[in-house]
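One structure, as C-alpha cells, below. Some questions next.
With one protein chain held back, the other chains of the complex are shown just where they sit.
Per-chain numbering from 1; labels A, B and C assigned in written order.
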Amino acid sequence: MRFHEQVEVHGHLMDTGVLARVLDDVLAYGGDYRVDKIDLGRTHDDESHAVVTVGAESASRLARILMRVQVHGVNKLVPGEARMCVADADGVFPEDFYSTTNLETVVHLDGQWVPVEHPEMDCGLIVSGGRVRTVPVADVRAGDVIVCGIDGVKVVLPVSDHSTRLHGEFASMSTFSSTAAQPQAVLVKAIARQIREVKAEGYQVLWVAGRAVVSTGASRALTALVEAGYVDVLFGGNALATLDLERALFGSALGLGSPHSRRVQRGNEQHIRTVNTIRRAGSIRAAVESGLVTKGVMHAMVKAGKSFVLVGSVRDDGPLPDVYTDVVAGQRAMRAALRGVGFTVMVATTLHSVATGNILPASVPVACVDTNPSIVSGLTDRTSAQALGVVADAGLFLEQLATELVPDYQT
Amino acid sequence: MRFHEQVEVHGHLMDTGVLARVLDDVLAYGGDYRVDKIDLGRTHDDESHAVVTVGAESASRLARILMRVQVHGVNKLVPGEARMCVADADGVFPEDFYSTTNLETVVHLDGQWVPVEHPEMDCGLIVSGGRVRTVPVADVRAGDVIVCGIDGVKVVLPVSDHSTRLHGEFASMSTFSSTAAQPQAVLVKAIARQIREVKAEGYQVLWVAGRAVVSTGASRALTALVEAGYVDVLFGGNALATLDLERALFGSALGLGSPHSRRVQRGNEQHIRTVNTIRRAGSIRAAVESGLVTKGVMHAMVKAGKSFVLVGSVRDDGPLPDVYTDVVAGQRAMRAALRGVGFTVMVATTLHSVATGNILPASVPVACVDTNPSIVSGLTDRTSAQALGVVADAGLFLEQLATELVPDYQT
Amino acid sequence: MRFHEQVEVHGHLMDTGVLARVLDDVLAYGGDYRVDKIDLGRTHDDESHAVVTVGAESASRLARILMRVQVHGVNKLVPGEARMCVADADGVFPEDFYSTTNLETVVHLDGQWVPVEHPEMDCGLIVSGGRVRTVPVADVRAGDVIVCGIDGVKVVLPVSDHSTRLHGEFASMSTFSSTAAQPQAVLVKAIARQIREVKAEGYQVLWVAGRAVVSTGASRALTALVEAGYVDVLFGGNALATLDLERALFGSALGLGSPHSRRVQRGNEQHIRTVNTIRRAGSIRAAVESGLVTKGVMHAMVKAGKSFVLVGSVRDDGPLPDVYTDVVAGQRAMRAALRGVGFTVMVATTLHSVATGNILPASVPVACVDTNPSIVSGLTDRTSAQALGVVADAGLFLEQLATELVPDYQT
Partner (left out) sequence: MRFHEQVEVHGHLMDTGVLARVLDDVLAYGGDYRVDKIDLGRTHDDESHAVVTVGAESASRLARILMRVQVHGVNKLVPGEARMCVADADGVFPEDFYSTTNLETVVHLDGQWVPVEHPEMDCGLIVSGGRVRTVPVADVRAGDVIVCGIDGVKVVLPVSDHSTRLHGEFASMSTFSSTAAQPQAVLVKAIARQIREVKAEGYQVLWVAGRAVVSTGASRALTALVEAGYVDVLFGGNALATLDLERALFGSALGLGSPHSRRVQRGNEQHIRTVNTIRRAGSIRAAVESGLVTKGVMHAMVKAGKSFVLVGSVRDDGPLPDVYTDVVAGQRAMRAALRGVGFTVMVATTLHSVATGNILPASVPVACVDTNPSIVSGLTDRTSAQALGVVADAGLFLEQLATELVPDYQT
C-alpha cells in the first residue's frame, strides 16, 4: 500500500466491538491495516485506546477510507488543518467533500478547533464567518465554502458527557436495545422516567408517530400525553393526521372493531372526504379554531400550541393542506423543529422514523416502538448513540406510558 | 329509516362474499337494509343477482352509504341522471362530490351513459365537453364542473370482459392470492406466461421495485428482463436508483456479503457521494450517456429507451436529480406513465406499490411479491380485480422469472 | 353425477360467508352442487336457511364430501340412522369412519338423537352403552364400535345458546378478531370482563403460555393473576417452566437487559443446571414444598393448588420431571384437564396453542395473544366459534390484564 495514515480511537473498544467494525470497513473499502498499539485497560471500567495504520493504493481511496471509519469515532492521529473548496454549482458538493457523521465534530481552522453546529449525518460542512455547520446536498449553493477531505476534522464519540444527562437506567438498558426478549413493562417505565427527567431539564420531547397510533386505539392515550405536556413536537405523515381527523369528524360511523381495514377496498370515500373538508377549512388549525374538529390528537396539539410537521409521501391521498408535498422542504421543516429536542419517541412508523434518524444528532436519545423486531433493531442501530428498542404494539405501549406519566389517566 | 333506495348487484355473490361486505358496510355507516330479492343461480357457473333496499336517517347519509357500497359494484336500481356542481376553490371539491372507485364507471349525462376516462379510486369526476374523467383533489380548479351525489353514476364489476384478456391460469389463481401456502414456482411460471401474453397483445408491463431488488442481488436478473423488453415502465424511489448506481460506480469496493447493512451506521459516505456524482452529471441519463455509469438496472433502462418515474420520500438522502421531490407532482408523472399498461409487477416495496395501487384502474392485473405475507395480502386485497400474491424474496423470484422469460439467462 | 344428497344449513349465511365455503369445498373434493332453496331473511337479524343438492361420481366420495362440509354446520336434510362398524385393530379406525368436527354433535341411534360427549375435531365416534363420545385414533381399541359414514350424524352450529353465556361485547368483537388494526387496550378490557364473568358462572379459566411470558418480564403479572384465582389450569412446555424456575433459582445472576439471548450460544449451562436441580428434587411440587423454589409462576400454581400440564417437544433440554415426554400421553392429560373450562387464554406460544385448539370444543371462547399477526389469525380462525385475537406482546398484555383484574396490582 503506497499511501497510509495513522488513526486512533478511544473508548470501550471491547464492549462495543467498534474496533472489529473499523478493521472490517478498511478491508471492505479495499484498504489494509496494521494495529500499531492497543491498550484495552485492565478492568471493565478502564477506557481503551488503539492506534492503527491504514493503507490504500491511492490517496483518494485512503481519504475515503478515513472518512468512512470516522463513523466509528476514529480520527487521524495527526489531524492537520482543514482544507476547503468552493462549490461550483447549486445543489452539488465539490468532488471530495467531507461527508459527515451525526457525531459531535470539530474542525481545525486557523489553528482553532471549531465545533460543528447541528451535527447531522450524510451532509457537507459549510464554513462561513469562522463558524462551521452541516449542510445537506440539496441546500448547498454555488460559492459556498465546503470542507474537503478528512484533514482537520475530528469526531468525538459520545461517552461520559452525555451519560450524565441521561437517566442511568435508560443508558444501561440502551446497550441491549434491539431484542424481543426484554421485559417491556420495565422498558416503558424507564422511558417514562427518562421523559420526565428530560422535561425537568428544559429539553423538548419529539414524537414521531405512524397511523397505527390511531388505528390501534391509542389516540386517547396520546391525546392525554399531549395535554399533559409530554409532546412538544410531532412528526408524522398525511395518514396519521387524516385518520385522526376522520375519527374526529365521522367517529360514530366507523366504530370499534370495524372490519373495513381488512376488506377489499376500491376506494375510501370517508378518508378522502375528510381530506376535502380540511382543505376547505384551509388548515388543521383553522378546522380546530372554527369548531369543526373538537377532539383527537391534532386537536390537542393545536389547542396546546405545540408544533407538528407533516411530510407527505407518494402514497398519500389529498393530502391535507398542512402536509409538505415537497419532501426536501419537509426535511427542512423537520430540521428547524429539532432545536431544543432532548428525547425522541418513535412509534409505529418506519418511514418518518428513518427520516428523523437521518437528521438527528447522535447525542439525542431515542426510544423506538414497533411490533416488528427487525424494524426496531434497524432503527436503534442506525440513529442515536443511546437508543432503546421496545418490541410492542402502539396501543398497549401508549396506554401504559400514559398511565405512568398522566395523573388520573384511566385506561 | 326515513330515506331509502333500492340497489342491485350482479356477479358471483356467494363465491366472493361481496354481499356480506355490502350489508356490513351499510350497518357500519349507520344505515339499515332489507334484502328484496336474491337469485344465486343453481350451479357454480350461474351468475347471481340481488336487490336490496338500503335506508338511512338522512338523505346525505343515504348518499354516502350508496357511494360507499359502490366499491363492491352495487348500483342504484334506478340510477337517474347525474347532478353536477361547480368547484368554488382550487384544490377543493364541492361538499357532496361523488368519490370514485377504481372500477369501470359510467355517468348518465343528458340521457347518455358516458364512460369515465382513466378510472382511479378516491377521485372526483370532472365533466367537460360531454366527457367525464377522474380528477384527484389536488388538481381540481375553481370553476370545474364536478359530479355530486350518487345519482346517474354506475360502476361495472370486472367479470367476463377482462377474463378474456387474462391468461386463464392467472385469473383462476388470483382468486386465492394472499396466502403463504402456495406453490411459488408455479406462481412464477404463471406470471411469466401472463407477461408474455400481455406483451403479445401490445400492452406495456409496469414494474414497481424497491431497493431490496438491488440489495438481494437481483439486479442482474432485472437488468436482463429490461434488456429482453419485459420492463416498459419502472416506478421506484431514490433508494432503488441510488443503490443501483452506487454499485455501478463503486461496485468493487462493497462486494458480496458485505456486512455493512447490519452494522451501526452514523453516515453512509458512499451513498451520498453517489448522489452527489449524479447530481454533478445532471441526470441519470446524462451519467449513462457520458459513460460514467456503465451497468445496472438504471443503465439498462436508459439504454433501452424505457421510461422510469422516481418519486422521493422524506427519508431520502440527496436525492438524485431525476427524483420528484414533490409527491403530488410525482403522482401526476406516474399517472401519465400508466397509459398502455396491461400488467403490473410489484416487488419488495410497500410505499411505491401502495402508491401505484392508488392510481391503477381495477382492470389492470397485478402481481405482488414480498417476503412479508401481511404486505402481500394488503396489496392484493386493495388494488386490482385480479391480483396474484407471491410470498417470496425478490432475489429468487427475479432469478426464476428471468430464467423463464430470457433465453440463455444463466442463473 | 350419479350419487347425490340434499343438505341444509341454517344461520347467518351472508355475514359469515359460510355458504361460499361449503360450495368451494364441494368443488375442491371433486363434487358438484345445485342450490335448491335459499332464504336469507330480509333484515340483518333474520336467520337464513339454504338447501343444496350435492353430487359426486361415487358413493364413497359423496360420503367424504358430506363429512367435509359438516365442519361448516351443513347436515343432510334427511339424516337417517347412524351406521356402526367394529374396529379391527388397536389404534386404527374402520375405513369409512365418521371424522368429527369440534361442534356440538348429535347421533341418531335407535330413533333417538344422542348428544356426543366431549366434542373434539378429527376424532372418531365410539358408541357404548347407548352413549356416544369422541375418541382419537391413537386411543381406539380393537372391538370398539365406531360410527361410520355420515348417516345419522348432525352438527349444531353455535348460535344463540352460547351467546347468552358470553359477554356481549366479547361476542361482537370476536367476529372481527384476526386483524392488527384493533384498539388493543379495549380488547384487553373485554377479555378481563369476560374472564370475570366466566369465573362468576363457575367455569374455569385455562391458560396456554409460552416462554416469552417469562422472557418478556411478564411472570410477575401472571403470578399475580394466579394468586388472584384467574388461572385454573396452565398448559405449556418445558421451556416455560424451566425459564421460570431458572429465574427463581438463579434470578440475580441474569438480570434485566441480559444480552445473552441474542448472542452466539453453544450451550446454556444455567438452563440445564436448573433442569438437573428439579430432577434431583423429584418434581416441581417437591421443589416448591422443600423450599428450594420460592417464587415465580410455577411456585404460585403449586401454592394455589392449581393444575398444570407440561408437554414436551423434540427441542427440549432435560426435560423437567413433570414434563410428559410422550406427546400422546400429554394430549390425554390435556383432555382430562379441560373439564369445566369456560374460557381459554393463549399467550405467546404457537405449538401448545394449536395443540389446545385441536382438542377444545368450539363452544369454549378463546383469546389469542401474539406479536405475530399471522399466528393470531391462524389460531383464531382454527379453534373456537368465538375467538378474539390480540396482536400484542405478552409483556404489556399481561401487565394491563393484571391491572384490570387484580386489585392493588402495581405495574
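Definition applied: a contact is a pair of C-beta atoms (placed from the backbone, for glycine too) under 8 Å apart; a residue touches a chain by one contact, two chains touch by 3 or more.
Just so it is clear, the structure is predicted and the values come from calculations on it, not from any experiment.
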Contact partner of the left-out chain, one of C:G41, C:G318 or C:P373: C:G318
Residue among C:R64, C:K154, C:R247 or C:H299 that touches the chain left out of view: C:R64
Selected residue (touches chain absent from view) among B:N75, B:T216 or B:Q331: B:T216
Per the touch definition above, residue among C:D46, C:E81 or C:D122 touching the missing chain: C:D122
Residues in chain A touching the chain absent from view: 14-17, 19-20, 23-24, 27, 32-36, 38, 40-44, 180, 373-374
Where the missing chain touches chain B, by residue: 172-173, 175-176, 178-186, 188-189, 212, 215-218, 221, 256-259, 261-262, 371, 391-393, 395-397, 399-400, 403-404, 411
Contact footprint on chain C, counting only the chain that is left out: 21, 24-25, 28-30, 64, 67-68, 71-72, 89, 91-93, 95, 97, 99-103, 121-122, 136-138, 237, 252-255, 258-260, 262-273, 275-276, 279-280, 311-319, 321, 325-331, 334, 351-352, 354-355, 358, 362, 381-382
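Rule of thumb we're sticking to: only the chains that are shown with their structure count from here on.
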Centre distance in Å when chain A and chain B are each reduced to the mean of their C-alpha atoms: 31
Multi-partner residues of chain A (at least 2 other chains): 258-259, 262
